[in-house]
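Structure, as structure tokens:
The block that comes next holds subunit A.
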Amino acid sequence: MTDQPDPLRIDFHLLDRQIVDAAGEPVGKVDDVELTLNPATGRLQVTALLSGQQVLGERIGGRLGGLLAGIARRLHPVEHPPPLRIDLTHVASIGSAVTLTVHRDALPTPPLERWLGDQFIGKIPGAGHAGQ
Partner candidate 1 sequence: MVTTVGVVVVWAAVVVWSVLPPTPEAYLAEAVSAAQDAVSATGTVLLVGRADLDDQLLPPYTDTALEDAQQAAATAAQDLLAAPVPDADSLVVRLDLVPLLVAASDGITAVATASSEGDRDAVEAALAALVPVRGELDQFVQDNQ
Partner candidate 2 sequence: MRASDLIGRPARRPDGTVFGRIADVLADREPDGTWTVYAVLVSNSQRLRLFGYERPEITGPWIIARLASALQGPLDEIPIADIGLPNVI
């Protein structure tokens, strides 16, 4: 990481920021952040960004969050889907957006995006072309 805030304020600098890939294309929002207790040092480390409606729903909590997570689960083909987890080592910089070192194609396509592409949008003529 070359460009980073000092100190890193997790709520201010990370949570709810847009994640963009190396080309600047949107990947998702930082819906939560993974913290890990390092067993060797006993210290708490920031290890990954988590993204997806289910993570967001769990973070919001309550009935509203439950609803959001529930919808995300229902739209998902797998029973207990893992959230999109982006290791912090893939983060290039933290600015007005969180920029990754990788291209979005290297990340799993969000299930809803893929499902809509296969079942709905992709079937409409012209879906594969940008505007004329």
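Criterion: a residue touches a chain if its C-beta (ideal position, glycine included) is under 8 Å from a C-beta of that chain, and two chains touch if they have at least 3 such contacts; residues count from 1.
Keep in mind how these were chosen: all candidates are chains of the complex that A comes from, given by their letters.
Every value quoted in this text rests on a predicted model; they were computed, and no experiment measured them.
For subunit A, the touching partner in this complex, chosen from 1 or 2, is 2.
The touching residues of subunit A, counted against candidate 2 in their complex, run 1, 4, 6-12, 14-15, 32-37, 43-46, 50, 58-59, 88-89.
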